[in-house]
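In what follows, a single structure is set out as structure tokens and then discussed.
Note that this complex is displayed minus one protein chain, with the remaining chains in position.
Residue numbering begins at 1 within each chain, and the chains themselves are lettered A and B in the order written.
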Amino acid sequence: MEKLFFLMFAAVAIASGLAVVTVRNPVHSALALIVCLIQVAALFVLLRSPFLAAVQIFIYVGAVMVLFLFVVLILDMRKAVLQAFPPVKKRFVVGVILVLSAQMVAFVFLTPMGLGPAQGWEPTVESIGRVLFTKYLFPFEVVSVILLAALVAAIVIAKERQ
Amino acid sequence: MNSEVAAFFSPGDFLAILPEMVIAGMACLLLLVDIAVPRTKKCVVPALAVLSVAVAAWFSYELAGSGVSAFSGMFVLDGYSDFFKLIFYIVAVFAILVSLRYIRTEEIDLGEYYVLLLFSLSGMMIMASGTDLLTIYLGLELASLPVYALVGFLQKSRKSNEAAMKYIILGAFSSAILLYGISLIYGLTGTTQLAAISAALVTGDVNGPLFTLAVIMLVAGFGFKVAGFPFHMWAPDAYEGAPTPITAFMAAGPKAAAFAVIMRVFLEGLYPAYDSWQMAIAAVAVGSMVVGNITAILQTSIKRMLAFSSVGHAGYALLGLVAGSEEGMASVMFYLFVYAFMNLGIFGIVIMMRKDSQSGDQISHYTGLGKSNRLTALAMLIFLFSLAGIPPTAGFIAKFYVFMALINKGMVGLAVIAALMSAVAAYYYIRIVMLMYMREPEKEFALASSRGLLCVLIIALAAVVALGVYPGYFIDLARYAAFPL
Partner (left out) sequence: MPDTAILLEVLVIVVKVSVICGILFGLPLPLTWLERKVAGHIQVRLGPWRVGPHGVLQPFADMVKLLIKEDIVPDRADKFLFKLAPLLSMIPAFLVFVAIPFGEKFAIPFIGNEITLYISDMNVGILYILAIGGLGIYGMILGGWASNSKYSLLGGLRSSAQMISYEVSMSFAAIGVVMLTDSLNLLEMVRSQSGSFLDWNIFYLPVGPVWFVIFMISALAEINRIPFDLPEDEGTLAAGFHTEYSGMRFSFFMLAEYVAMVTIAVLTVVMFLGGWNPPLDISIFHLVPPIFWFLGKVVLFIYFFMWLRFTLPRYRYDQLMAIGWKVLIPLSLVTILVTGLMKI
């Protein structure tokens, strides 16, 4: 039963992921990305991590993608809609990508997966918070500095200067 | 502190990251200082930035050699990280000093410029000290993100905007590839700590096709960060469009940090799988030397030429990694140390050529410099010789030690290719020397010198000559700092 759900979510995720890059209209692309992110959230639920699933939807679908759409809607996309995908002259690139991805899939299936699921650790909100502030305290703080730096960088780039 | 928390870190751990905290903290503080000081006294911000680097350097000096592993093995203070931090401090201070006048000429004198430089510096320091793929990746992002913005700092210049756009998109792409590699390594070994990965590689049976895939991803991701062939496509555009001090900073700072990380990951974490990554790195190294040096010949813009030359230099440095010995590691460290000086020096002169309406970024602009401005031309000559690897400059010694490391491991073929490529490189470096000395100047040169810039040029010049004549102390330092394999 669980396997069935996994295959369903995974298949939709891959299909919508492909749609993101192949669909011509940027708005449809964004929509496909939303679908893809929701499927990933569903996979988190299957992995017994409802917290991560909720956060995934909250942050990616609820905030990041809204901003994406916001920007896309402001742009003039009549040109983008008219362009053929993949670009006609570079169709052979698609072939190369297909071969490479087939190779990657083969690599994945050829490798025996030794490690089982992590034991004795429930991904509850409490335990996630606990490791974030103990074992992973240093990376956690570095992330906060990165966010601040990114904020400053974005403002510097976007702000009108006199 | 309760016992549960104490199991993961102690007050000593915070002492270990004191230099990083100083830099990141000062970056935050400078944001506020910048608002507080009036426009006429803006030199307070760079002065404080230099001061904070000095304070951090002093802390690093005090902490040096303690060998502390902090935050449950995610961060380490060893000789290796101290050596790289020394390079970063020098590069950061030089970058600030050469910017002082330049950013006023370009009308981009915002306090955020220095703040972003400091943020990037703190990221580089974390990269050098990271012993966990997680910390390494975060350090990498912290070092790159501010640089993306700095590349696009010339808001009015289309080239600068284009450069920032290309750099950020390709940078994000390479980060994704790198993360995929890291996630595969994590999936295969069950850990992100380099020491534990190494142990898992020795004991466990992980050398499957998937591991190869992970190694390829890591090589591609890191290859982008050092601008090695075939992941160097962004470099010429980004180097050309960026404000010149930032170009100098990128070529010396974040690149050295990326090398610090590459050597840490491949020689500490993945050393047991040496056979599976050696060929990939060697291919990138040879490709970078050949493509970088040959394409550099065709350039007319000096910044583009130096960009391709830096691709070539990345190739030489990667050869030291291919050798896979402690000697090779030390040779790379020395190479990067020397490269920081010669790179900052030559870019310092390019910055000097930028005055008022004179852009000074074409090679032809240097025609006849030797006739009118003897000292500047002489300095340029020495830096060019050093980049080409002509004795008795430091560039020669640096290359020499890399070749030695290769030959000692029996990789004579690679050493021969590298030597041949140095000869090719000498062609385009010496072409500029010819232009400077053999032709008459077309017009008067106006040089934008400033005290900070002169300071950097004199120190860099002294270092390039001194390291070329008497390299012993720093070679020993690099040997001592290299971590044991």
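Here are a few things to note about the model shown:
Basically, a residue touches a chain if its C-beta (ideal position, glycine included) is under 8 Å from a C-beta of that chain, and two chains touch if they have at least 3 such contacts.
Computed from a predicted structure; not experimentally measured.
Though it is not drawn, the left-out chain touches A in the full complex. When the missing chain is restored to the complex, the residue among A:70, A:109 or A:133 that touches it is A:70.
The missing chain, though absent from the display, is touched by one residue of A:13, A:57, A:142 or A:157; that residue is A:57. Remark: the residues of chain A touching the chain excluded from display are 25, 27-28, 31, 34, 50-51, 54-55, 57-58, 61-63, 66-67, 69-70, 73-74, 124-125.
Note that only the chains that are shown with their structure count from here on.
Averaging C-alpha coordinates per chain places the centre of chain A 31 Å away from that of chain B. Every residue of chain B that touches chain A in the complex is listed here, in rising order: 4-5, 7-9, 13, 17, 24, 27-28, 31, 70-72, 74-75, 110, 112, 115-116, 119-120, 122-123, 126, 132, 134-135, 138-139, 141-142, 145-146, 148-149, 152-153, 155, 164, 187-188, 190, 204-206, 208-213. In the complex of the two chains, the chain A residues touching chain B come out as 104, 106-108, 110-115, 133-139, 142-143, 145-146, 148-150, 152-157, 161.
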